[in-house]
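Read through the structure below, which is laid out as C-alpha cells, and then see the notes.
After this line comes chain A, so read on.
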Amino acid sequence: MSVSLKIAVRFLKSSRGQTILIVLGIAIGISVQIFIGSLIQGLQKSLVETTIGNASQITVVSKADDKLFTDADRVMQAIRQTESRITALSPVLDQAGLATNGDETGSVLLRGLDFAAAEQIYALADRIVQGRLPSAVDEAIIGKGLQAEWGVAIGDALDVTVAGGKRLTYTICGVFDLQVQSLNTSWFLTTLASAQEQLDQAGRVTSIEMQVDSGDVFLADTIAADLQALPELKDLAVTNWKAQNEQLLSGLNGQSISSIMIQVFVVVSVVLAIASVLAISVMQKSRQIGILKAMGIKSRQASLVFLYQGLILGVLGGLAGVVLGLGLAYSFTVFARNPDGTPVIALLIDPAFFFLSFLIAVTASSLASLIPARKSARLDPIEVIRNG
Partner candidate 1 sequence: MANAIELSGINKIYGTAIQTQVLFDIDLAFEEQSFNSIIGQSGSGKSTLMNIMGTLDRPTSGTVMIGGIQTSNMTKNDLAVVRNETIGFIFQFHYLLPEFTALENVLMPYLIKHNKPTAEVRERADELMELVGRSKVKNNKATEMSGGQQQRPALARALIMTPRIILADAPPGNLDSDTTEIIYDILRQVNGQFKTTFIIITHDRKIAEKADRIVEIRDGRISLDVTRPMI
Partner candidate 2 sequence: MNAEITDYTAFRAALEAMDKPRCVQLARQLLEANAHDIVGLYTKILAPVLNSMTDSESGHPAAIWREHVRSGIVRTVIECCYPFVLAERAARQTTADKGKVVIVSPTDEFHELGARMGSDFFTLQGYEAIYVGANTPKAELLQGLALEKPAYVVINAVNFYNLFKIKKIVAEIKERLPGQRILASGNAFYHDPELFRQIGALAVIRTPDDIRQLEEEHA
C-alpha cells in the first residue's frame, strides 16, 4: 500500500463523521440517478413494447399499382439467409373490404395470415378471447371491438365485399383482442391460403411482415436499409416502424434527454458536494500536508492523498448508492401497485446500468478530488511551518 493511500485512509478514518456524510451524499445522489434512470428506461421499454411489440417492425411491400407480388418465398429465403437479427417473418395478403351484418356495415381490413408465422408477431394464440383460430377456407376471426359493436356470436356468418364487388361469406370461429382499439374494430383475419383462394390471388401477397431481436428494435431502420439492398428485393419497398412512428420516437427521445439531464444534474451536484468537502478537507489538513512536505513527501504523492480519498469515497458511495437504488426500485414496485396488483410502472433493473452508475460515482468523485489534489500538490510547506 503506498504511503499516499495509507494517509488517505487515515484521513478519512480520522474524520469519520464527515466521511460518512459524504458517502451518504454520494449514495443518495447515485441512488436517485439509478432510480430515475431505471424508471424512465422501464417506462420507455413498456411504451415501445405496446407500440411495436405485437406489430410488424419491418415490412416488405410491393411497388406495383396493385400492391401485389408473387415470389414471397424466394424473398423470405433471401432475407433469412442474410439477416440473422430477424426473429419473425410472416407473409400477408391484405385486402380492404366492407363487412355487413344485417343492416350494419363497416369497413374492415381482410388479412390473410400464415398463422404459424404470424404467431411470432401477434401472439394470437394467447389473444383469442373466444373460439379458436381459423383453419377452413371460409373461417375468419374478428376483433373484440367489432364483435361487441355488432353483437356477433361464434358461428355467425358475416359478408365481406371487396374491391371489384366480389362478396365473400365467412363463418366467425373466434374473437381476438390485440389490445389496440383500431385493430380490434377493423381486422378481419383469415388464413393466407383462404385469402389467396377467395380473392383469386394464388401465390400472391401484399406484404411480408417482420420482427427483429428485442435488443435491435431501434436498429430497424438500418436493418431495413440492408434488406432493401438485396437483389431479390430490388422491385420491392422495405419500410420500418421507426419511419412510421416519428412522433413517438421524438417523444421518447425528449424523455431520454430530460432523464439524462436530470441524471447529469444529480451527478454534478454530487461532484460539487464532494469537491467542496474535499476542498475544506485540504484546508483542514494543510498542517499535515505541510509537515509531510517538510519531511519530503513529493507533490505527486501529496495530490494522490486526495485522489485516493475521492476514489475511496466514490467506491463506497457508489456501492451504497447501488444498494440504495435497488432498494428504492424494489420498494417502488412493491408499494406502488395498481388495484389489480401489477406494478404501476415496471422499472427496468439493468445490471449494466447499475454498474455504469457505480462507475459514474467513482469517476465523478475522482474528478471532484482533482481540485483539492492540485491544491495539495501546490501547498507550500513554508506557509504552514512558518505560521504554526
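If you want to know what made the cut, all candidates are chains of the complex that A comes from, given by their letters.
One rule holds in what follows: a contact is a pair of C-beta atoms (placed from the backbone, for glycine too) under 8 Å apart; a residue touches a chain by one contact, two chains touch by 3 or more; residues count from 1.
As the structure is a prediction and not an experimental result, all values here were calculated from the model.
S.K.: For chain A, which of 1 or 2 is the touching one in this complex?
M.R.: The candidate that touches chain A in this complex is 1.
S.K.: Under the stated contact criterion, what part of chain A meets candidate 1 in this complex?
M.R.: 1-3, 6-7, 10-11, 13-14, 287-288, 290-301, 381-382, 384-388
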